[in-house]
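Sending over a structure as structure tokens; questions will come in a sec.
Yeah, one chain of the complex is gone here, protein chain that is, but the others are all in their spots.
Chain IDs A and B follow the sequence of writing; residue 1 opens each chain.
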Amino acid sequence: MAGSTLASPSANPAGGAAAAAASVSPARETWRRFRRHKLAMASTVVLGLLVLGVIIGPWIWRVAINDIDFAAQLQGPSWAHPFGTDDLGQDILARMMYGGRISLAVGLAAMIVATTVGVIIGALAGMSRKIVDPVLMWVTDLFLSLPQLPLLLLVIYLFREQLKAVFGVEGGVFVLIVVVIGGLRWMPVARLVRAQFLSLREKEFVEAARAHGATKMRQMFNHILPNALGPVIVAATIEVSSAIIAESTLSFLGLGFPPDIPTWGRLLFDAKDQLDTAPHWALFPGAAIFLTVLSINFIGDGLRDALDPRRVI
Amino acid sequence: MATYLIRRLLIAIPSLLGISVILFTILALAPGDPFSEMATNPNVPPEVREALRASFGLNDPIMVRYLRWLSNMAQGDWGFSFASRINVDDLILQRVPTTLFVVGSSQILALCIALPVGIYAATRPYSIFDQIANTLAFVGFSLPTFFTGLLFILIFSVTLDWFPFVYRSDVAATGWRWYWEMFRQAIMPIMVLGLFQAASYTRYVRSAVLDVIRLDYVTTARAKGLSERKVTLRHITRNALIPVVTLVALQMPAVFGGAIVTEQIFRIPGIGSLLIDAILANDTPVIMAVTFVFSCLVVMFNLIADLLYGWLDPRISFG
Partner (left out) sequence: MTSPILTVSNLTTSFRVEGQWKSVVRNISFDIKPKETLAVVGESGSGKSVTALSIMRLTPPQSSKIEGSIKLNGKELLTLPDADMRHIRGNEIAMIFQEPMTSLNPVLTIGFQIAEALILHRGLSRSEAEAETIRLLEKVRIPAAKSRFHEYPHRFSGGMRQRVMIAMALACKPKLLIADEPTTALDVTIQAQTLELIKTLQEEEGMSVLFITHDMGVVAEIADRTVVMYNGDEVETGATEDIFRSPKKPYTKALISAVPRLGSMIGKERPMRFPVVDRNTGESDVPVEVPDTVKAAERPVLEVAGLTTRFEIRGGLLSAVKGRVHAVENVSFSLMAGETLALVGESGCGKSTTGRSVMRLIEPLAGSVLLDGVDVLKLSQHDLREQRKRMQMIFQDPFASLNPRMNVGTAVAEPLLINNLASRSEARDKVADLLKRVGLQPEMANRFPHEFSGGQRQRICIARALAVEPRLIVADEAVSALDVSVKAQVVNLMLDLQARMGLGYLFISHDMAVVERVSHRVAVMYLGEIVEIGPRESIFQNPQHPYTKRLLAAVPIADPARRLQKRPVSNDEIKSPVRPADYVPPVRQYREVSPGHAVMIWGEEWERKDPAAIAA
């Protein structure tokens, strides 16, 4: 026990805590801890600005994304074009704001798909005491050893045309990319949820609930799930940034969204051959991806610190 | 240990089979058909088309088609590349060494950075060094490889002109000079991939060491009078490596994903760029084969990780 004495020298005074006047709920305690993480707080602001920028930006910066102007090819940043122009003289700022919406939407939607699938599979495995668990875990491990990017490329290559026919160009690619990214990234969440369930369901408070006559559903929704949620929230946050990177990678390889939908990755793909003459074309969208991903990762880190009760900051 | 090895090998086989089922299912579900072009071509009579389909076995039940495909793959008959006009297995064999070289070197680079930095940072938690390392690690794995690749080209090739930005397999030089050229052109791709992985690995190492450092046996080691260096090297590092090995193994699919991007940016003739070229050329047999090779590589690295795991943790071999 010497170790734990070192880790939390403050966790002692018996009975003193309950004498405190105000009651601290776990949610408020989490917020208090989150605020202590300065980088996470700064990242929240940065991410907020980025999201605000791509959502309301197009109403303020009213330049069409496909306004071709051959007189202004490959220009650097100027007052007319704050982020410069591309090889067709299109305004990069306008294109980035439009593409940013898609990139962020893909990230969010893929996260929702991945987390939903992961939570369901993890919960099923974690609650089952029979054959379901090993089978689901074998499938999970199998998916974990799949090479994601090649598989993503393969699926998109094979199914793109068909989905375009059903959902239209933009919608088809969007649905495909979201489903495929989400469908290939649920495994970490599933493992996490299962591990949480396995440990929580043996906890005395769940046993106590069972002893009171709580049904399996009640044990799961009132007792296990709320306590398993912390790490899932952290994983889901990180999932957004991974999905954004995955989408940008696809677009960067020229296999994601088509050229008329300028997601940030696609802009980089278009820009990469003009690197020597127009570096700004690549730098702005690259920086946007970097800033978004970095701030999401920092927020995830802040949440991890805030939600992990073991950690003494 | 031997039974452990055999057990891990036996587990790898169903994994490979599972992966092959997934791959084949995706292919079978796909709407395209190698004969779709003929279907729309009025010059080909329907009977001829049918005969051709039958000869390729496309009308057989899906199970039969899967088994035939599997046995062909197992026998090394991976089909013929439409685009390159050679057998797929030859094509892949030409390309695999380059990919393994780039991926292997970058992993070594990543570990050489991550281990010392992660351990040093964790032994001084919240010190200046730790905070800088931690922030840099975050920056590192938030920078996607395709962006770092472009940045490197912009800085080191375009601006400074230190390294070539196109990788060539036919370097026109011999002897030491050849090695030097090969090394020079490999630096940037290895750095891009290695630094990205180093960033995530540093985080893993740091948090694993932090977990171990507060355990009782570390206090025991200190109470014995060992120096901090010995405590860290002997008592902390090996234990901390156990979870790190698992996490690194889980990163393997992402590593190969990164390799594809890097090969594409620097035009490295590995299987990653082969995959992209094949997709752009609609070269289905190559796409299938490369994807399967990537899967095998991931499974192989997982196997290596398992062995490392068993070697690091004496509790495993008995379990």
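Keep this in mind: contacts are C-beta pairs under 8 Å (C-beta built on N, C-alpha and C of every residue); 3 or more make two chains touch, one makes a residue touch a chain.
Keep in mind that this is a model prediction, so the values were computed, not measured.
Trainee: Taking the full complex into account, find the residue in B:131, B:220 or B:246 that is in contact with the omitted chain.
Mentor: B:220
Trainee: Using the touch definition up top, pick the residue from A:49, A:135, A:165 or A:208 that touches the left-out chain.
Mentor: A:208
Trainee: Could you tell me which of B:68, B:168, B:234 or B:267 touches the chain that is not displayed?
Mentor: Answering carefully, the residue with contact to the hidden chain is B:234.
Trainee: Among A:48, A:171 or A:226, exactly one should touch the missing chain; which is it?
Mentor: Selected residue, touching the omitted chain: A:226.
Trainee: List every residue of subunit A that touches the chain not included in the displayed model.
Mentor: 1-3, 5-6, 9-10, 12-18, 20, 23-26, 203-205, 207-215, 218, 222-223, 226-227, 309, 312-313
Trainee: Even though one chain is hidden, which residues of subunit B still touch it in the full complex?
Mentor: 7, 10, 124, 126-127, 215-217, 219-227, 234-235, 238-239, 242, 312-315, 318
Methods note: only the chains that are shown with their structure count from here on.
Trainee: If we count contacts the way the header does, which residues on subunit B are in touch with subunit A in the complex?
Mentor: Residues 14-15, 18-19, 22-23, 26-27, 29-32, 135, 138-139, 141-147, 150-151, 153-154, 158, 214-216, 218-219, 250, 252-254, 256-257, 260-261, 264-265, 275-276, 279-280, 282, 287-288, 290-291, 294-295, 297-299, 302.
Trainee: Given the complex with subunit B, which residues does subunit A contribute to the contact?
Mentor: Per the touch definition, subunit A meets subunit B at residues 1-4, 6-7, 39, 138-139, 141-142, 144-151, 153-155, 157-159, 161-162, 188, 241, 245, 248-249, 252-255, 265, 268, 271-272, 275-276, 279, 282-283, 286, 289-290, 293-294, 297-298, 301.
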